[in-house]
Every structure is written in structure tokens, then in C-alpha cells.
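First the structure, in the form of C-alpha cells, and then the observations on it.
Yeah, one chain of the complex is gone here, protein chain that is, but the others are all in their spots.
Naming follows writing order (A and B), and every chain is counted from residue 1.
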Amino acid sequence: MLDGRGSIRRRSGARLWLSAVWLTLFVLAALLAPWISPHDPLAQDLMLGRLPPAWVAGAEPGYWLGTDSLGRDVLSRIIHGARIALVVALIAGTATCLLGSALGMVAGFYRGWADRLISRLVDIWMAFPPVLFAILLIAVLGTGLTSVILAIVIIDWTRFCRVVRAETLNQSKMDYVHSAKVAGFTRLRTLATEILPNVLPTIIALLTLEMGIAVIVEAILSFVNLSISTDQPTWGGMIAEGRTSIHQAWWVLVFPLVALFLTVLSFAQFGDGLRERFDPVLR
Amino acid sequence: MADNIFEVSDLRVDVADMTRKPLFGPAPRLEILKGISFTVPRGVVLGIVGGSGSGKTTLGRTMVRLAEPSGGRMLFDGHDIAHLSDAAMRPLRPRIQMIFQDPLSSLNPRLTVGRTVAAPLNARANDPRVGEALEHVGLPAEFAQRYPHELSGGQRQRVGIARAIAMRPEFILADEIVSGLDVSSQAQVLMLLEKLVAELGLTLAFISHDLSVIRRLCSRVIVLRSGEIVENAATADLFERPQHAYTRELLDAIPTPDPSIRW
Partner (left out) sequence: MSGFLEIRGLSARLAGTGQRLLRSVDISLPAGCVRGLVGESGAGKSMIGKAVLGVLPKAVEIIEGEILLDGQDLQKVSPAERRRLIGAKAALIPQDPLTALNPSRRIGPQITDRLVDILGWTKARATTRALEVLAEVSIPEPERIMRLYPHELSGGMRQRILIASAFAAEPKLIVADEPTTALDVTVQKQILKLISELQARHGTALLFVTHDLGVVSKVCDTLSVLYAGKVVEDTTVERFFAAPQHGYSSALLAATPRHTDPSSSLKPVPHEVLETVAAEIAASDAAWRPNGGARG
């Protein structure tokens, strides 16, 4: 028996733990924002404008990551920004996943007219440039958190639908699906007990990826000022504001960017790590 | 109860030939089975042999109604099942079981052996019938907790057999079930099948490309070539007095493990 599986598990272990640590920090920051942020994220003080981070000359104690041009504490704004990011990641990610996966499984398993309808819809959908589509949708729906989430779901379900449909098609050709038919299972039961468990690892990997993407889409919408109202700190909004003063105060741009980057990366790594660790087939 | 468990007459199967499909309009039909007729008497072990492209796998899949024939009749215990809908077929399903060629792809990789065997019984993995079925195929009851990838090829094929017999079927179709196995596992699985046929009073259709295996196991043999039956005879007759040239060619091509028999 070849057995290189032990070493794969060790490698995925480090990845899984590092991403889990960052995601835990992210969730804690979001949940405990009012209690742990050192300052009011909205409090402006022009006297304290553009303070550099704590380790750079000219820093003011207590403002660890510096302040922006209006004198708002960058760290506190990042911590509060995590709240929006978390809500968007969880709700938009899950809703997109449910809608797309359900349609994908129906198309891949039942084939026929359902497949033709859903697949054409996906083709048409994917012909729209997604960012433009999002901006258009927000313009119709109006700004606000709900609109952002709706926009993400409406745009991104196709990502799940295509992949899950292809995987379902693959699995449907396997003999264990035929064997379920010979055993007299109904089609719905076959879909639920035979196909779903085999498509689930793919869905989970996509879901974690999608959570990262949702955070990015929200940031993009904030960046073009179409997301949440300006008095709610968001990472995208911070990046947009930081861009204008990049030469005078790089930290206003860089820190939210780092938070965004680490969060998106961690979601993807966490998904892969989970799959490698808990999939009985890979294990 | 009919004497013949299967009565097949003028069975036809065709599929769309996508390689010759015109840009517009339907693809031409390609005949896989060209009107074949035979019966399977109760208690018999029927061998179905043929080369690749002979239609033997299609015939098997049609008999267990994984595929629908395009014409002809197929009586199972007196009921014509040729064109039954999925729902109408369901009550008959427990009586007609199948063992698949590739034991790895025919077992759901994410279910334990116990759940795989229990699912068609609508039972839990610890149901006594699961342990009994595993015992029948010579696997210890602890195997119920294992996943398919933790088993050897021979053990997986035994699980496939256990799943089929757990339903107490009257008829089992076995499609090339030993072709992927090493000779020693192959011998074990064949002996197991022989034992089960005798103990459980099964009727078995055994599809294979290997005439040596067929001779060992079957009492009647059907020889298929490009969708037609070229010979249908008792095993001893077929091997000793083959009537059709194709049968003789097949027999002649078997590499007998004996260097004194030259080709």
C-alpha cells in the first residue's frame, strides 16, 4: 500500500490552523467591536489627523495603526469594518451557495428540460460583466446592506451552479448511483443520500471561497461608494478614502487592504484544509 | 410463479449515434441489440459472453431496467417490465438485483459498508440483516464500520454481493464482476457465488468475456456478437460441440495455462 497521506495531512494541518486562527480573530473582532476597539471609529479629531502607526516616528500613543485624514483611529475602523464583512460573508455566501447548489444539483441529476433551462440561464447570466451588473443592481435596489447581499446572491449563484452541476453529472454516472436505482430508491432519495454527500466537499470548498469573494465584492461596492452609508466603517470604504492620501498616509490604505487580503486568503485555505482533513475518501 | 424467471423476446435497444449527428435534426440511431430472444429458467446460472461491442453490458443493464429498450418484450415472472416507469418498477426492484463490474465505483465512497448494505433495506447499519448478509459473503461483522477505500478489491466485491443478496432477490445480474480481480480473489468470489446460488436458490445471469470463468460457473451460455445471439446452449455442449464459427473462434483464442497446448 502506498501511503504518502500522512505527510499531506501534516501540511494541511498548518494551513488549516493558521487560517482558523485568523478567521477566529476576525469573528471575535466583529462580535466584540464596541468593547475592544480602542476608540470610537467615527470620532473625528482634526488635531490628530494622519498620525502614523505606533512604530513610526511622530506616532501618538494609543493609536496603534495611526489615524486617517479626519483623525479617525484606523485600528478601530478596521475592527468595526469586520462586522459588515462578517455579515456579508456569512449571509451572502450561504444564500449564494444554497441557491446555486440546489439549481446545479437539479440540473445535473434530472437533466432534461430543467437542465436546459438552468444551463441557458447560467450562460446568459455569465455574459454580464459582474461588477457592472452589481453597480446596476445597487442602482435599482438602492444602497444598504440588504441590497449588497442581494446583489451578491443574484450575481454569484452561477459560480456554484456550474461547478455543482458538472460534479453532479460526474457522480450520476457512477455505478453506485445505478445501484441505488436497482435498490429501488426514489430519485429524490438518491439525490439526497447518494449524490449530495459526494458533492458536499466541493460545495464546502466553494462556499468558503465564496465567503471571501463576498467580502471582496462588498469592498468593491464600498470603494465605488455604493455599499453601506458612509457613517458605517467598511474595509472597501477605508481603502477608497486611503487611496486619496496614499503619499501622505500610506497606512490608511495598507492596513484595511491587509485585513481584506488575509481574510479572503484564510477563507479559501480554511475550506481546502477542512476538506483534506474531514473527507473520508481523502483521509 | 412462472417457470421462466425471464422471457425476453425480440428485445431491441438503440441509442443516438452522436458521432454522426448532423448539425441540425436528430442523430441517427445506432442499434446495440438487434432483436434478441431467450429465456432464463428459474434456478439456472446463465452465462452471457461476447467481445467488446457485443452488447452484453447493454443487455444486462436493460434486464435490470437501468436502460429502457426501444422495442420487444421482457417478461419478469410474467410481468412485462420492458417499458415500466420508474415508479411502477419500484415494487419489483427488490426482486431483481445487480452486482457491478467495478466494486470501487459501485460503492458510495462516503458511506460505510454497513450503511451501503442497509440502505436498500431501509434499515440502520446495525440491523441484524446487515451482519447476516456480510457473514454470508464471508466478511466479519466489524467490516460494517469501514469505508470502501479501506478494503481490498476482493473485499469490495464481496460487499457488492452482500448488498445484492441482503434484499433476498430472486434474480441477480452480475456484470463482469471478477474481471478486475486477481486470480486468487477471483477464485474466492466465484466459489462464493456458487455457494450462494445453491444456498439461496438464486437465479443468476453472469456476464463475462472470460469463457474459462463461464465454464466453471454457468449451466447455460448465450454467445453474443454485435447485438445478436449467435449461440444459446447448455455449457457442456457449447464447449464440446460449438455450433457457430464465432464460438469456435472464441474458444480457440483462450490462452489455456498449459504450454503443451499450442495456438
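Here is the rule we use: contacts are C-beta pairs under 8 Å (C-beta built on N, C-alpha and C of every residue); 3 or more make two chains touch, one makes a residue touch a chain.
On a predicted model such as this, the values are computed, not experimentally measured, just so you know.
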In the complete assembly, which of B:R129, B:R146 or B:H209 touches the absent chain?
-> B:H209
Those residues of chain B which, in the complete complex, touch the missing chain = 51-52, 153, 182-188, 190-191, 209-216, 235-236, 239, 249-263
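One rule holds in what follows: only the chains that are shown with their structure count from here on.
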In whole angstrom, the CA-centroid distance of chain A from chain B equals 48
Chain A partner contacts - residues on chain B that touch it in the complex = 61, 64, 66, 86, 89-91, 93-94, 96-98, 100-102, 105-111, 119-120, 147, 149, 163, 167
Contacting residues of chain A [partner chain B, same complex] = 174-176, 178-187, 193-194, 197-198, 280-281
